[in-house]
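All protein chains of the complex are present and in place, except for one that has been dropped.
When the chains are written out, they are named A, B and C in that same order, and each has its own residue count from 1.
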Amino acid sequence: MLELTPKEIMENRHITINPCKTCEPVGAMFCALGVENCMPHSHGSQGCCSYHRTVLSRHFKEPAMATSSSFTEGASVFGGRSNLTTAVKNIFDIYDPDIIAIHTTCLSETIGDDVGNYIMDLEVSDDKTVLYASTPSYEGSHIQGFSNMMIGIMKYMTQKAAVKSNRAAIFPGWVNPGDDRELKRIAGVMGVDYIYFPDHEGILETPMTGKYKYFPKGAGTSAADIKALGTAKKLIAMGHITSSEPAEFLDKQYKVPFSLIPMPIGVKLTDKYVMALREISHQEVPQTLEDERGRLVDLMLDSHTYTYNKTAAIYGDPDIVYSFTSLCIEMGMIPKYVITGTPKEEFTRQVSALLKEHGIDTGKCVIKADTDLFYLHQLIKNEPVDILIGSSYGKQIAKAENIPIIRMGFPVLDRYGNTIQPTVGYAGAIRYVEKITCALMDKVDAEAKDEDFDVVM
Amino acid sequence: MLELTPKEIMENRHITINPCKTCEPVGAMFCALGVENCMPHSHGSQGCCSYHRTVLSRHFKEPAMATSSSFTEGASVFGGRSNLTTAVKNIFDIYDPDIIAIHTTCLSETIGDDVGNYIMDLEVSDDKTVLYASTPSYEGSHIQGFSNMMIGIMKYMTQKAAVKSNRAAIFPGWVNPGDDRELKRIAGVMGVDYIYFPDHEGILETPMTGKYKYFPKGAGTSAADIKALGTAKKLIAMGHITSSEPAEFLDKQYKVPFSLIPMPIGVKLTDKYVMALREISHQEVPQTLEDERGRLVDLMLDSHTYTYNKTAAIYGDPDIVYSFTSLCIEMGMIPKYVITGTPKEEFTRQVSALLKEHGIDTGKCVIKADTDLFYLHQLIKNEPVDILIGSSYGKQIAKAENIPIIRMGFPVLDRYGNTIQPTVGYAGAIRYVEKITCALMDKVDAEAKDEDFDVVM
Amino acid sequence: MNERDLLLEKYSSRVFKNRKSHITQLEMSDEQDTITANTRAIPGIATARGCCYAGCKGVVVGPMKDAVTITHGPIGCAFYSWGTRRNKAKTEEGGKNFIPYSFCTDMRPTDIVFGGEKKLEEGIDEIMAIFNPKCIFICSTCPIGLIGDDVQAVAREVEKKYGIKAIGFSCEGYKGVSQSSGHHIANNGLMKQVIGTGDKKPMGKYSLNILGEYNIGGDGWEEERILKKIGYEIVSVFTGDGSYETMKNAHLADLNLVMCHRSINYVAQMMKTKYGIDWLKVNFIGIGATCKTLRMIAEYFQDTELIAKTEEVIAQELEAISDDMEYYRSMLKGKTAGIFTGGSRSHHYQSLLRDLGIETIIAGYEFAHRDDYEGRDIISEIKPDADSKNIEEIAVSRDEELYKERYSGEKLEELKEKGIEIDTYDGMFPDMKKGYMVVDDYNMFETDELIQTMKPDIFFSGIKDKYSIQKQGVVSRQLHSYDYSGPYAGFNGAVIFGRDVTMSIYTKAWVLTTPPWKTAALLGGRIGGEN
Partner (left out) sequence: MNERDLLLEKYSSRVFKNRKSHITQLEMSDEQDTITANTRAIPGIATARGCCYAGCKGVVVGPMKDAVTITHGPIGCAFYSWGTRRNKAKTEEGGKNFIPYSFCTDMRPTDIVFGGEKKLEEGIDEIMAIFNPKCIFICSTCPIGLIGDDVQAVAREVEKKYGIKAIGFSCEGYKGVSQSSGHHIANNGLMKQVIGTGDKKPMGKYSLNILGEYNIGGDGWEEERILKKIGYEIVSVFTGDGSYETMKNAHLADLNLVMCHRSINYVAQMMKTKYGIDWLKVNFIGIGATCKTLRMIAEYFQDTELIAKTEEVIAQELEAISDDMEYYRSMLKGKTAGIFTGGSRSHHYQSLLRDLGIETIIAGYEFAHRDDYEGRDIISEIKPDADSKNIEEIAVSRDEELYKERYSGEKLEELKEKGIEIDTYDGMFPDMKKGYMVVDDYNMFETDELIQTMKPDIFFSGIKDKYSIQKQGVVSRQLHSYDYSGPYAGFNGAVIFGRDVTMSIYTKAWVLTTPPWKTAALLGGRIGGEN
């Protein structure tokens, strides 16, 4: 596997080999799926839409509904207005969403389609919304597309109001439905009344019932909630790279002050979330939540001998990689390679700061944004690690180098059951400490000579 | 590993090799640990107590408090009354529990110590209780010891009352603290007010706080609740082998009608629990719980291609083995070997009935009680299975035969984090479907030739 | 009202007008059933179709293992087409296999503004330095043509600079109406620049190419296994487990087998014209189909020994699988199926399903042309439209040096009379029955509606449909990826398919769908709580 990958690293390579990111539009599509009765629409060639629906279905093992403007050569030359107009009519006719959330593609952006203008000219009934976000595939990554669509939705739907409500707003960033459930549960036990945006709980994890609905009832952030975002008294935005721009937008437009915190993975980062909630509700942390936390810390102490000083390669999207780096540090591990494909230099600075804060010698670690898995593999060929933590594409490296892999983040294309369970919160960390510890111990067992094989560990 | 185990099976073997059960007293100790402010006490040689505390600590990764009568030769000849009397005084002096729950051992049973009489003669203050259960190690297994201690506790503490209360009683059987939490959560959402006995939530899973208490505050079934068991309007008792005798005791003594259901693992068996609760509360099942269930069924369907017709060897304690057999069947697996060391022939009948109910050819399966892991290994040497599901001791077989192993039940001595998370309920099944599927898929990946190695699965 | 009308009446008049000619409920009357195909999808309809790039890179050139295929464009397309199609490829002893890799110029805003050729060239220099491949393919994504990058010119430069084969494909996503245009662009490039450039003659008495076999789940290997057992030599497979090295010599084979008619029939036809090689439309999906295919190939060569060997192999193979097939048939007999796939499979699999006692009552293609439904006879009737005109049609002529006919025209006619289906294909319709539904360029809404009205027991489609079908309580299996199983071709594949279908239909979790409290009423007492 991957035996053509040489050990020698070529500096300043231009060709991307085995990417660790994908393009903006899929992020926009995913974001829009977290809104109630909303059809994501891809303004470009129909291949984009097909690819995005495919990767989302493969990750969530769920239908991912979306439509396309189905550009042909003509549209590419003369512009996509006509395709878009037809598409909007057809979508309302056939699928009847309340909202159509359009994102652009490299094609429509390259030809300079003015989607904002196009949709202003559409005749849409009052109870329906057509909105859009610009998501040129050649900028940023899918993460940026997610942020852009959040802003796009807010731009079109959020309204000014004279008085602030008593509700808070929560931006979870790019998480799985199982995470949405957990983040809302924690907010609930902390006594916070919130608007949660976007919300995939019950959407990309619909229960098996024998019935299929294009838009699951009562799931996703409601139009009313999005409308009211501007009245929120405080915003908790999670994931510095994903949520900072949407948070700044809301602050700038509607004067909603925000706490920007990392994705709450592991002890300390979940603490930050809990503390941010506590600041809003002025309610003490209930014993049940404190006990969850205490069980997690206890578990980390109990198992530390199997994780201490184990080296990890953590790769994927910047916010989740940052937060898993924090979790690994809490477990006594050394985050040797911390990699994202997303071209955001902030990532490098933030992860470096995190490592320094914990006294880890960054000279022995490689932290890099805007890079690829080919590079990660080469690093590993030079100095191996004990465990890989990231998306399914790392499995090639895992097989090539015989390193256990823990799947997290996006996309996980080759395992079942993860997206409906939490990664965030104390509960999520308990799951992942179990997984990581177990993988490391499995390796110990597999490699143990008969005489070293322990029944008690 | 285990290369001395021959393929040829010796019928009617007398010597037990590599047991799949242990002795009654440890079950009694575990049971008593689920009562608030209760010190389990082992009436026998101090080695018993030491062994039992050890195996409990190794399974739960928690302190397991208990004391011993510390028999010496003299006590064995002249009887253990004096040791017991001293022990009770010392325990109250030093550790100050409210209850001392004494269980016997093969030693005190063989010499015929009349513990019931001994404790009647003790001077114990009114707010303290000393009780006992007979748990001769040469009968049944640790599972029987657990039941016996439940009965012992009820015998001494439960009181007759003129009127029934509006509360139900729940006997969870032998489960982990993570299961207790989940079972109580489900009962809560089903609107049932309950007495839960025994209850290890918060006991054998104490959070890390920097403080250690012999008896965690507010955890365990309270004396008041035990006292009130006789007033329960209905009992749900889980695990046919573990809970039937305690349930029958409560029915016989206090006319508490009971539903005896299997441990609620997997879809159908959790349904039984939910239906039993519904019958008590007359409350419809809330959507959130139905959705949990739907997600589980969905997950099973999504992943069925990796589990269908996969053969499993399931071994361990009879009730959990029964329920995991049901879960495996729901996943489309074939429970090829279903084994317990506990000598209860009911187990064989129940599992056979379960298989027949699902149209599985029992002729191709081996279902056996009162047997050992040496026998299981020999079966596997004759016809292998795809996966092992059971306690840590199966890992020797797993290594010898290169079969993945999923740890469940008691004892799990070599992994971390399982006991604080649920095995029961829809949530527990989601965890285990993920684990089992993942283990089978890991094997697919590990054995795949490069050209057959899939990124999407 | 039949099911077609029921479906169409749910559409607005605008959509109705378009879709009615794409949906045919077979009449099988004297007048031939017809269908409209290979036209634009309606914007907003949730078509299953992909794009030109997906057809070129994803389907045709991507599987060629010894070539580095560079996606020239922003990162997305390279990411989505990386390791996702299960076109299996074995590394040759001492050879290079680039299948597990994804190469992309990963264009950024400046590249869009100032052009990406330089970045592409630099990338190729790096690839040469790191991997030194013998062949490079450059596949363009949407923005490339629009910003004026000339990938063909870059390819020519590369050939000059490095003395290797390099081909630029202008397969921008918007070209044509579906993946079909991408197949065409890819095949044109291979026809022009690869096929016929080698001179390694086959050693065996009878040699074959297999065209339109992408080796999904190892189908091609099963076909090769059977063909080699009979004694054929396989020169080249287009393009599953294929390679630049073998495709160069494809023109030296004795006969072309065409598996996927849609993606490659014109290559077969061009090779007939240029090199005189006859082609047979074959089908290795299904026991009956495989037997028929093998017999036709043997009969084509008119060699009694070969025919005898063929019968011997067929007998052996049937013997080996008959118990299994009988068992699965007993489990599946009487079930009905729907199949929506890209191209030929919606036809091919009907044979295999029929072997198992399952009738295919709904079938549809994503990107077929009319001939795939109605047979090659109607090709002349197909009028080019604006979209199809944008895809280059190349014309080839006889290569005087290499042209070699096995049979005269007369002899060929004689063989055809005998039932050997040389240089022809009848399409899907003739194998279906009255009342069955055929849908071109199917979409999500139609899939859902037809499931409700036609009630198939199982539906074969792709990942985008899989879960919505399953949520409706209908067994759903992917025929693009085989749900990560396979092979399904040939004799062994039929058994695996039978096993997989049985598994999915009988999987225990289906009966768990409805919770018991939905059917058991609460007796007495109040109804309270959250609900």
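As a working rule, a residue touches a chain if its C-beta (ideal position, glycine included) is under 8 Å from a C-beta of that chain, and two chains touch if they have at least 3 such contacts.
Note that the coordinates shown come from a computational prediction; the quantities given were computed from them, not determined experimentally.
Asks: Indicate each shown chain that the hidden chain touches within the full complex.
Replies: Across the whole assembly, the hidden chain touches A, B.
Asks: Touch as defined at the start, partner being the missing chain; which of B:M208, B:L260 or B:A446 qualifies?
Replies: The one listed residue touching the chain not shown is B:M208.
Asks: Can you work out which residue in A:E330, A:D372, A:D414 or A:E434 touches the chain that's missing from view?
Replies: Looking across A:E330, A:D372, A:D414 or A:E434, the contact with the absent chain belongs to A:E330.
Asks: For the chain not shown, which residue from B:A32, B:M65 or B:I99 touches it across the whole complex?
Replies: Touches the omitted chain: B:M65.
Asks: Can you work out which residue in A:V274, A:L354, A:I405 or A:V424 touches the chain that's missing from view?
Replies: Among A:V274, A:L354, A:I405 or A:V424, only A:V274 touches the chain that is not shown.
Asks: Which one touches the absent chain: B:N90, B:Q159 or B:N402?
Replies: Going through B:N90, B:Q159 or B:N402 one by one, B:N90 is the residue touching the chain not shown.
Asks: What is the set of subunit A residues that contact the non-displayed chain in the whole complex?
Replies: The list for subunit A reads 189-191, 267-268, 271, 274-275, 278-279, 281-288, 290, 293, 297-298, 300-302, 304-305, 308-309, 329-332, 358, 450-457.
Asks: In the whole complex, what residues of subunit B lie against the chain that is missing from view?
Replies: 1-4, 6, 10, 13-19, 21-23, 25-26, 41, 44-48, 50-55, 57-58, 61-76, 83-84, 86-91, 93-95, 105-107, 110-111, 136-139, 141, 206, 208-212, 341, 343, 374, 393, 396, 413
Note that only the chains that are shown with their structure count from here on.
Asks: Between subunit A and subunit B, tell me the centre distance in angstrom, where each centre is the average of that chain's C-alpha atoms.
Replies: Between these chains, centre-to-centre, one finds 39 Å.
Asks: For subunit A and subunit C, let me know how many angstrom lie between their CA-based centres, rounded off.
Replies: Roughly 34 Å, centre to centre.
Asks: So what's the Cα centroid distance for subunit B and subunit C, whole Å?
Replies: 54
Asks: If you look at subunit C, which of its residues touch at least two other chains?
Replies: Only 82-84, 91, 97, 100, 467, 470-471, 509, 513 qualify.
Asks: Got the subunit B residues that touch at least 2 other chains?
Replies: In subunit B, the residues touching two or more other chains are 290, 293, 297-298, 301-302, 450, 453-457.
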